[in-house]
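Only one protein chain is missing from this complex, and each of the others stays in its spot.
Chain lettering (A, B and C) follows the sequence in which the chains are written, and residue indices restart at 1 in each chain.
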Amino acid sequence: MSSLSSPYPLVRLLAALFILAFAPPGYPDEGKLEESIGHLGSSSRQEIIASVEALRQLGDHRALPALEALLDRRLRVTKAGRILIKLKTGHGMIDAVTGVVIAQQLDGLDIPVINNQVRIVLSQTIANLRLASPDAEVRLAAAEELLLHPQEEATSALRAAIDREKTTKVRRALALALALTEVAGANKERRLAALDIIGQSDNPNFIVNLKPLLAKQASGEFQEPDEQVRQAARSALSAIERHMVVVGVMQNLFYGLSLGSVLLLVALGLAITFGLMEVINMAHGEMLMLGAYSTYIIQGIFKAHFPDQFAWYLVASIPTAFIVSGVVGMILERSIIRYLYGRPLETLLATWGISLLLIQTVRLIFGAQNVEVSNPPWLSGGWELMPGLMLTYNRIAIICFGLGVVLLVWLFLNRSPLGLQVRAVTQNRAMAAALGIYTSRVDTWTFGLGSGIAGLAGVALSQIGNVGPELGQSYIVDSFMVVVLGGVGKLAGTIWGATGLGVINKFLEPFTGAVLGKIMVLVFIILFIQKRPQGIFALKGRMAEG
Amino acid sequence: MLSQLARLHTRRAWIYILSLTILAVLVIPVLNRAVPKDSVFYLPDYLISLCGKFLCYALVALAMDMIWGFSGILSLGQGVFFSLGGYAMGMHLMRVMAGEGVYRSQLPDFMVFLDWKELPWYWLGFNHFWFTVLIIILVPGLLALIIGFFAFRSRIKGVYFSIITQAMTFALMLFFFRNETGFGGNNGLTDFKRILGFSLQEPAVKVGLYIISALVLLISYLLCRYITMSKLGRVLAGIRDAESRIMFSGYNTLHYKLFVFTLAAVLSGVAGALYVPQVGIINPSEMQPANSIEMAIWVAVGGRGTLVGAVIGAGLVNAAKSWFTVAFPNLWLYFLGVMFIGTTLFLPRGVVGLAAILAKKKLTGRDSLQMIDSE
Amino acid sequence: MALNGAYGHIAKKDGMVDTSHRTVLYVDGVTVSFDGFKALDDLSLYVDDGNLHCIIGPNGAGKTTLLDVITGKTRPDTGSLFYGQSIDLSKLSESEIAQAGIGRKFQKPTVFEHHTLFENLELALKCNKGVWHSLFGILTPIQRRRIAEVLETIGLTDQVDQKAGLLSHGQKQWLEIGMLLMQDPGLLLLDEPVAGMTPQEIETSANLLKSLSGERTVVVVEHDMEFVRAIAQWVTVLHEGRVLAEGKMDEVQHNPKVIEVYLGE
Partner (left out) sequence: MTRKHLPSIFILITMSLLLLTGPAIQAVKAEDTIKVGILHSLSGTMAISETSLKDVALMTIEEINQRGGLLGKKIEPVVVDPASNWPLFAEKARELIDKHKVAAVFGCWTSVSRKSVLPVFEELNGLLFYPVQYEGEECSNNVFYTGAAPNQQAIPAVEYLMSKEGGGAKRFVLLGTDYVYPRTTNKILRAFLHAKGITDADIMETYTPFGHSDYQTIVTSIKDFSAAKKTAVISTINGDSNVPFYKELANRGIKAENIPVVAFSVGEEELRGIDTKPLVGHLAAWNYFMSIDTKENKEFIKKWQDYVKKHNLPGGDKRVTNDPMEATYIGINMWAQSVIQAGTTDVNAVRQAMGYQKVKAPCGFDISMDAKNHHLHKPVFIGEIRADGQFDIVWKTPGPIRAEAWSPYIPDSAKKVADWTYPWVCGNCTAPKYK
């Protein structure tokens, strides 16, 4: 993890400052440190790289704040070439060399421009220096950074760090990083041991380090002369490859589930408005869109008024999106859709008109461009279940969210009095009315519920895709497919339909590519509906007559 | 035969149809070709192309009315049949200009820069016009026959059928979007030069295409009219209103539905084929599910089950669209949206129904399809 | 079947069903289940040629399902169905069964509401039901006469050019029976033909049905005991998908099991 996404930036900064303040006096290379830091603000990137490398050679922790600032675009250079660090919070600045706080506002400061090349060297150097951090998390992150860019220069630092290290997790990462640097070394014993460690790591990232050992030269000779080393490399490679087969299946399953849960979320609202109420709701996609825009608005409010609680804006937007989409849905039901019950194909036309209106309204208010909805920090990044298998947090969250929404809908329909009325009305309107149920009121609530759930799906979509006026259009066909595949009027069918489609799609995609995969899924749906015209969960007998 | 034809309409109605035909195929071309450009009565060229396009849309609407308005089967796949006909025509136009593309190759341009060395087998034969005409009729017809056979045999109806055809539309759209499929991918086929040796840039050729479209529309209208006036039309309406009664009366509804679905597909294909030389491009976005839905909307706006309504609806919606997109570029979607909602809520029988109400005529008689004709 | 062959030609070779054993319909060990619920449970039933056979039973006894099975709407899980000696109904589609000579009237009157009475009867007319014939065929004078005849029978001659949707409920029922007559079926299945009728209408209906039997076999599914008593020659009582009792009306009425099912609850 780089400093950009690390969860504890402040802690680390304090730690760095701590080291800076209590560093043992009398470093021999005092002048060199100052000079190198001074060159960090150079306008030539080659010079910056040279000075970063010099700082790595020095191994002086006091350079850390300046290096981190350079990476984060917080380094400033005065006209006179003095290097300043802009603090992460507030407008304060400190001098990179002396650590003196600068109170007055300075104008005409330059920001050194770095590129990826500089960034690599910077990250390595920072990681090198951080190996000595008192914080185990920081050390772990540093070790992982070194895994990405193994460098021979770090060997001695790594050895020293391993000797010092008490935390097992960090030790393991450090040992791996060391192994990576030693594989290419000269000591055969060490190389064999390193290959063993790499093989055990199961990490597909290291194939890159193994492949050259087994490659042949143009003459047909192995590049690696030592048969024993080649043997070890071969077994390490096959260990990793065996592991990758497992990873492959697992990740397809996860991708399938996550795609399935997205489909489930977008289809669930439709399963109610279309499945239960038989309204061919072409405006369903726009309910998703409204939900996503609600998220955007809430995000804006949090940014402006509650910046400290920003991480929780998503939680606040869940009820908001539900209410916004739900209320819009209820208004539409009251004003338009209720005149069209029993004429499903006409609802298609009217709701198509509604969808045009909603899209254009949003376009006129928010503009035609996409708006930015950022992942809150707790949804950024992922969880490495096993080497090579990264489950991203936003996908995990969507799977859980999907399950939660399904559970709530189920509870609502089956355990609440209103849910009972909903079921009664959808099964036999006349009878329900005769029993004293206000069927039109129930209709409004039901439609509102379906739209509200679509709004919830919009919240989820805002976390994985873009938010724009046309957001809903791309999901409308998919959601109808899911509902029909599952069986109209059956919640369980919708769940199976969505998950099934997601998983099939993801297992097909590696072989067929994205386009053909999608086509094949559609063909599959067409064939499936031939076989079971009423979907997976078919209603039979009298119920099916309708 | 002629007497049967004459019976399709009352004499009055025939006079109207005849005069409209004369207006379309005689007066409008004359206003464009023979009237001097500075005259008030001069019709600019772009209007001819526009009218030609509307006529093609009207033909699709007619097909949609047959399958939906009369038989109650809402097919959301008409856009596919339309595009297939269009692609067949487009392939012909590409083939006859072989060697005149930007790369001067015998292959269409997109194949050249995709590095294809020879024409794929499914492009063979398209240099012949007769073959193309055959394909324009056969391919949409066969596809409809196959899809229809499987769908109707499994008793898929109503919403399910709509959604199955929508899935087909979507799948085919994605398929045509692929560059490997060999139909020009996203760009489709464009930059046509000649049809049957006539330059497509020539205004006279455009007028010719327009007149052909008008005549094809007229013939198709009469054909549809004949069908709906025959017992077959009543069986179709019977399928729409009470399918089980039709079945228990001994009719095999599969055959009837297949007939009308295939007919609608062929008509749509022909419309697509006429459309392509007039607008100069065919690409997969014509297969967007939204386009097929819009076709249903034309029919709904005009009035379902009236044939004339379909033609009027297609003209009305597209004319409105054409005008609004220039006059109110920011707001035209509102007009369109309100138009659709308003029609469904207040004009369940479309503009034709409104006209009948305005004329304060009670609607009785044999069927809604007779609304114009007899009471 | 006096007019048979004269006003239309029949899909099957002769359209006559082989009733040499006097039984026109065999239902043997038929079971139909929906999601585990057995609507028909190993049901066996035989209908004699020319009989007016009534089937009664409480709600959910499987009456309508039985008609569905006979007319091909629902396929039985097990069991066999024969029309006459030779026609295996389980192999035919709805329209083929109809063409073979079984007509059915639905519980809810099902007529073509947007068509006139004339057109309704024309559609039901026994003739070639193929697509091309429908497209090009024209009614012969004999066929027109047949339509007029049936209109006379159901007493709706005056409304010949009216749309069926404008008829009263009872008139729709009669129209539907008229449509069945147009099919010239050997076996008529009527699902609650007098539901929702006034007493006068019921009486007319009873007379109509009685006049039909003998020439054709008529199966009536009914709730209305009075009506059944008035017309039935043979009664079958269904209960929970099985035959509970069978016989003449008087016998059935005094059957203790029937009394228990009907009155015991």
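Rule of thumb we're sticking to: contacts are C-beta pairs under 8 Å (C-beta built on N, C-alpha and C of every residue); 3 or more make two chains touch, one makes a residue touch a chain.
It should be emphasised that the depicted structure is a prediction, and the values quoted were computed from it without experimental measurement.
Novice: Could you tell me which of the visible chains the hidden chain touches?
Specialist: Within the full complex, the chain not displayed touches A, B.
Novice: Among A:S43, A:T98, A:N187 or A:N205, which residue is in contact with the omitted chain in the full complex?
Specialist: Touches the omitted chain: A:N205.
Novice: In the complete assembly, which of B:F126, B:F177 or B:Y210 touches the absent chain?
Specialist: Once the missing chain is taken into account, the touching residue is B:F177.
Novice: Which positions on chain A touch the chain that was left off?
Specialist: 1-2, 4-5, 45, 72-73, 113-117, 119-120, 123, 148-149, 204-205, 207-208, 211, 251-252, 255, 258-259, 262, 359-360, 363-375, 380-382, 390, 392-395, 463-470, 473-474, 506, 509-510, 513-515, 518
Novice: Could you please point out the chain B residues that touch the chain left off the display?
Specialist: Residues of chain B in contact with the hidden chain: 10-13, 16, 20, 23, 28, 31, 40-47, 49-51, 53, 102-103, 105, 110, 112-115, 174, 177-179, 185-188, 190-192, 200-201, 279-281, 283, 285-286, 308-309, 312, 315-316, 319, 322-323, 325-326, 329-330, 332-333, 351-352, 354-356, 358-359, 361, 372-375.
Rule of thumb we're sticking to: only the chains that are shown with their structure count from here on.
Novice: Compare the CA centroid of chain A with every other chain's and tell me the farthest one.
Specialist: C
Novice: Which chain is most central here if centres come from C-alpha coordinates alone?
Specialist: B
Novice: So how far apart, in whole Å, are chain A and chain C when each is placed at the average of its C-alpha atoms?
Specialist: That gives a centre separation of 65 Å.
Novice: Give every residue of chain A touching chain B within the complex, in rising order.
Specialist: 278, 280, 282, 336, 339-340, 344-350, 352-357, 359-360, 364, 473, 476-477, 480-481, 484, 488, 515-516, 518-519, 522-523, 525-526, 529-531, 533
Novice: Can you tell me which positions in chain B touch chain C when the two form their complex?
Specialist: Against chain C, the touching part of chain B is residues 227, 230-232, 234-235, 237-238, 241-242, 244-253, 255-256, 259, 364, 366-368.
Novice: Along chain C, where are the residues that touch chain B in the complex?
Specialist: My answer: residues 11, 71, 73, 93-96, 98-99, 103-104, 106, 110-116, 119, 122-124, 126, 129-131, 134-137, 163, 176, 179, 183.
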